[in-house]
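Left out: one protein chain. Kept in place: all the others.
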């Protein structure tokens, strides 16, 4: 159940140009949040900006009762968030949305992310990582993460630590493989089986991942984005097209998602893009 | 000539409950400002609040190139100003308005202030104080300052240092004389002559001071307040009624004032009140 | 609340207090029931209902603007039948007035819905003759006095419940429209719905909203809303429900002083899920501060300058 919380920021740091990580102390979020869920943050204590900003939960630390958000500065809201400092408090609504389906039935796991879509994937790897500790051999975790260029690479170490195989692509080839992360995935799928694929990132990327997953018959979950009003399912602004019987309907990213099984999603209108 | 300046705050401190003093480094303001002038401050760097806030220049330090503002937190704008810290920068438009007429012809000087109206009076005393250093005997400076109660007394030491006689009144009698500061002035005028009276504070007080000055035929300048838009005479919102021939006209506080000779002012509409 | 009487009457309908959640911003109450005790609300105006289910407009459906938002949901809703079956029972668990906000493509649809709802457990009907986000329907009736007279006059006989007519602010003279609603049988009027607006993505050179235009709400509209509520309240004798940009008790008090008998809280719920409760507490505090014992001590008590 989501709550409105006033929590303390423990740390705020720049990870790369315009990418920030905020570590927040929160008993409630740290104990209840699951991978794929997000929080909706108030960016100022004035009336401007009016709307909260949705940011995925990147990681939780249940022992230390903290969680991490990683975000890119895009406009005024994220700009204001980036100015917050350790010791400041932040008004958080969360945890929100449906999480990724994490299950010990899945053994070979791939996460595929691009741009700011990679952040929530770390939380998935952490969850499987816990199982793995008990039962080392059984799980195989792969991460495929794509960036624009060398300078925009963030959280590489964290990803490498959290999985068995971590492959990086950059659009300009300045680090890792040149090209899109979807190329890496196709390459890998052509020689290896996965039980499930989780993906988050630009719409074009997710669409491609979904198609590839379909081709190889691997179940796949995608995490969608849409501009939000309430974040809790009341205002119906965050519509996304999903299959419904033979036709389609508008589901809502904040309440029915952000995580969907990819075969439910109709990508033709998914114009918003946080690549 | 007023300028838009981005200046650095050197110090910000609470003087009493909800009264703050901000010391700002500014070559330009410190060298050009004169007593009675004000600055118009942007309170945030967002679009909210839209309007700047006018605050009188309380003091300047020409050697150190600084000036001081003292203000009371009334609403959102002053609240935001009070949160600014040493090292922050502040967007200032100033110096604005017509100053008090300071002249070595006046030897016996009284300043009469109430509430937040007392702050600009210190700057007057400082100016005469400079003359006094050269020619000690010639000047006699009195200050009559009124407060609600003991706890709202601020800058007492500064006033005492800046003048020869400083008398304080409080409405509840918890410090100084009980009653209004206008009482002190009447008492004093009944036994002593002044060459000029400068006054700033609640409208009712200034009106009374003006009447008293009229009775004793002492020239008197008042500093008016009005809600402002531009602060520079362009928008015409800061109207105040002044005499014009046999009738009246609307002058503008920011441009024609804030300082007026009291016999020009018609107090009947002066509803705004910063007591 | 001891000692302070917050009860207000909207026609035959008695509300325990004047704070109502605004249509379209509060869903069918479920989501907010996790944040606030719905029993403490004066009422809930549910998401706008149509006869048949509607998918609504394409996304993006929201854009942020200075101190406001634009929305173009386009009345996505499961239809009035599904509402009665799936949502009303949930709402009726709570001791609060349930107001069914309805919009039709034709007057016949309005009438049919009013009849269906008259036979149900709801407390009042709010006729949305002012939704700017659907091509046909609402707004074409709402923007002339003649249109309002016609629709209100024809729905009135079909509606056994307290009938509130929700007005659009996108008109030259709200007084004329309010008077038409009153004369045609409305028990109350509510205003304002959203102001028609637009936002442009200068990089794509396209409107931000897929629907091109949308309805402006939130703090930005408050001065316009307040002026219209004041004008309407001084024109009609029936109760006026005021809204537009209310975020706190002080905002609500402005509307009550201007003549509103109750207020609705919309966009503020998004920023602050406790907004309705905060507004209610703020009103109570104001009454206490001025030693007013009854909400009617402030309703319409604005003294205008001569």
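Per-chain residue numbering starts at 1, and chain names A, B and C are given in the order in which the chains are listed.
Going forward, a contact is a pair of C-beta atoms (placed from the backbone, for glycine too) under 8 Å apart; a residue touches a chain by one contact, two chains touch by 3 or more.
All figures in this text were calculated on a predicted structure; none of them were measured in a lab.
For the full complex, which residue in B:73, B:177, B:232 or B:266 touches the chain that was left out?
Residue touching the chain left out of view: B:232.
Can you say which of C:51, C:116 or C:216 touches the chain missing from this structure?
Reading the full complex, the residue touching the unseen chain is C:216.
Where does chain C touch the missing chain, residue by residue?
58, 63, 65-68, 70, 143-144, 170-173, 195-200, 202, 205-207, 209-213, 216, 218-224, 226-227, 230, 245, 250, 253-254, 257-258, 286, 298, 301-305
Can you list, in ascending order, the chain B residues touching the missing chain?
Within chain B, the residues that touch the unshown chain are 1-4, 42, 47-52, 93, 226-240, 249-250, 255, 269, 271-272.
To be clear about the criterion, only the chains that are shown with their structure count from here on.
Which chains are joined by the largest number of contacting C-beta pairs?
A-C
Taking each chain's centre as the mean of its CA atoms, which one is most distant from chain C?
Greatest centre separation from chain C goes to chain B.
Pick the chain whose C-alpha centre of mass, unweighted, sits closest to the average of all protein C-alpha coordinates shown.
C
Indicate the whole-number Å distance between the mean C-alpha point of chain B and the mean C-alpha point of chain C.
Inter-chain centre distance comes to 47 Å.
Measure off the straight-line distance from the CA centroid of chain A to the CA centroid of chain C, and report it in whole Å.
Here the centre of chain C sits 36 Å away from the centre of chain A.
Find every residue in chain C that makes contact with two or more other chains and list them.
66-67
Two or more other chains touching the same residue: where does that happen in chain B?
Counting only residues that touch two or more other chains, chain B contributes 47-48.
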